[in-house]
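Pasting a structure here, questions to come.
What you see is part of a larger complex, with each chain still in position.
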Amino acid sequence: MTKKTALVVSAHSADFVWRCGGAIALHQQLEYDVTVVCLSYGERGESAKLWKKPEMTLEKVKAERRKEAENAARALDVHDIRFFDLGDYPLEMDRAAKDQLIDVIRAVQPDFMLSHSQYDPYNTDHMYATSVALECRMIAQAWGHNPGEKVLGAPQLYLFEPHQTEQMNWKPDVFLDITPVWEKKRAAIECMLGQEHLWEYYTRVAENRANHFTRNSGGQSGGRAAKYAEGFQSVFPRTVDQL
Amino acid sequence: MTKKTALVVSAHSADFVWRCGGAIALHQQLEYDVTVVCLSYGERGESAKLWKKPEMTLEKVKAERRKEAENAARALDVHDIRFFDLGDYPLEMDRAAKDQLIDVIRAVQPDFMLSHSQYDPYNTDHMYATSVALECRMIAQAWGHNPGEKVLGAPQLYLFEPHQTEQMNWKPDVFLDITPVWEKKRAAIECMLGQEHLWEYYTRVAENRANHFTRNSGGQSGGRAAKYAEGFQSVFPRTVDQL
Amino acid sequence: MTKKTALVVSAHSADFVWRCGGAIALHQQLEYDVTVVCLSYGERGESAKLWKKPEMTLEKVKAERRKEAENAARALDVHDIRFFDLGDYPLEMDRAAKDQLIDVIRAVQPDFMLSHSQYDPYNTDHMYATSVALECRMIAQAWGHNPGEKVLGAPQLYLFEPHQTEQMNWKPDVFLDITPVWEKKRAAIECMLGQEHLWEYYTRVAENRANHFTRNSGGQSGGRAAKYAEGFQSVFPRTVDQL
């Protein structure tokens, strides 16, 4: 039987760590092959600490952020990480860049995909990445795109947790228990040397989402305790044989 | 191990047939015990055909609708059906009626619940039933309500498909394949002698929802074909160990 | 052929003037019989000017507001105006009061109904009136409610313009040209002696809605000029033979 796979579309190279590092490590542990595509390094907009250093250049920042992302990917047991290096603030993708993403989608044939919230007034790169993910998912399903290749099915697109969820109109409909892999997620988070102010922030997020997990799995009457969790919003309906 | 259970809260005695008859029959087949509570018989507002007959009385209409509902329940293998006889158009529930529903919830300890959409400008009984279902679910969770009884966990509340879905702001996030029990649902539908104009209508709904099932399970690239399906909207987030 | 009819459900006795006085006068002119039901006189909450006078009593306020509303109704050629005198701030309707409204609905058999916006955080009486209007419309359609009476069809419910539209989530989808009856509406407005501060306000509203009428009927390329208009939001879809 074929291996299960998942694909993460991350606007900047650190996004996948804070927002779905637990889901990645957990599904790797569940024998999925998880591929991460970093559309940019977040080199201009999400690397303030590096830019405050003397003699900094765009190339140095990119190299540094790449190294951090690779370390984090290793900590999470990521199967494959790709850096598209498309630039950030703003992230812009021409037809060739989109084709490159479609190629990855088709090669991976993900059972599910992960990307950003559909609205983000603070960070237009984030919502842009998701709109491109939807477009490329659609093209990957087209029999007339590179005829002969295996076309894509209908994988769920989960939107991972943005910063300041309420401002992004993001509403989680699934909580994932990431307790078994928390140490890996925390290790990955600590690879993000330039954003140390977020380490504790996202640890608190994981702890509070675990409270939500517990409540929604039964609350004070037999709810299953989770210590760390992540939340996701589904774009598409599920298909089931049992409610 | 304890048996799995489900609970349907149906404003009028026919609602459970059109809207979740498939889910009921399927989960009975999956060894759930499904309990149906009919808050009213729909005797005033959903029995036009009977009222057009001569010499009709409220009691005769209620008896007729009850018989139809019992027949339908039998066709669906419903474990238990309760008639609260609270009146319709409008349905109104005082504290005692709500306590009666809470008692059923606690006795059943449902793994999931089913009720109407949260908005329905055509039929205020429907949205009222759901708001009561939420209130009673909450009270059933309270340790101080009839202390000593087993309190309720956190069962999902699925909103089943209303008539004219878009006008009710109802958006399904899960499609259930009911092909294996379709014959039972159709048989139950045909018990509704007073609403024959809806038999084909809801058969078409089931066929078209099956198309949605197929599309969302893979579409033209390996989507699993269903011939009949039902859609549901979840009120609460899910808790999972795998996406 | 039967006469066409319309029914206005007004929470307080002045509401129908500001919010749909033009629609009333216009449809009277179009040979409709328009009935207005004032659920209360707005005696407690919308009569500040009277309460500032010495020796004022609830009965005096009610008498005064009733007189104003009768004068306004006369100015608008209202076919029939009913005062239910149910009290305001808060308006509350028991089963008997609702039955009274249902009786009027059935007697009038309106081609369309008019009431308030569905949300109003400033004035809970307004949204309450609309929720009751929906409930009573439903009951009036029930064959089992007072069997033998003519049941109601499916009249549109138009929500007339609230004060501070955006705060009420009210979005007009139809603009009505009331230019031919503007003098009548203005005369009715001037019957509201206690709310003189609103005379010019609602005149400006009518003029600005006329600008919207013109824009949506063709704008700078042949839009039909209206000088005064009113806006309405439809609750239900329309059924047509031509788009």
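Lettered A, B and C in written order, each chain numbered from 1.
Operating definition for what follows: a contact is a pair of C-beta atoms (placed from the backbone, for glycine too) under 8 Å apart; a residue touches a chain by one contact, two chains touch by 3 or more.
Source: prediction; values computed, not measured.
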Homomeric complex, total chain copies (3 given): 6
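What we mean here is this: only the chains that are shown with their structure count from here on.
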Interchain centroid distance [CA atoms averaged], chain B/chain C, Å: 37
Of all residues in chain B, the ones touching two or more other chains: none
Interfacial residue positions of chain B with respect to chain A in the complex: 6, 23, 26-27, 30, 112, 141, 143, 150-154, 156, 158, 172-177, 212-213, 215-224, 226, 231-232, 234, 236-243
Chain B - residues contacting chain C, complex: 43-45, 47-48, 51-52, 56, 58, 61, 88-90, 121-125, 167
Chain B partner contacts - residues on chain C that touch it in the complex: 98, 131, 134-135, 138-139, 141-145, 147, 157, 235-237
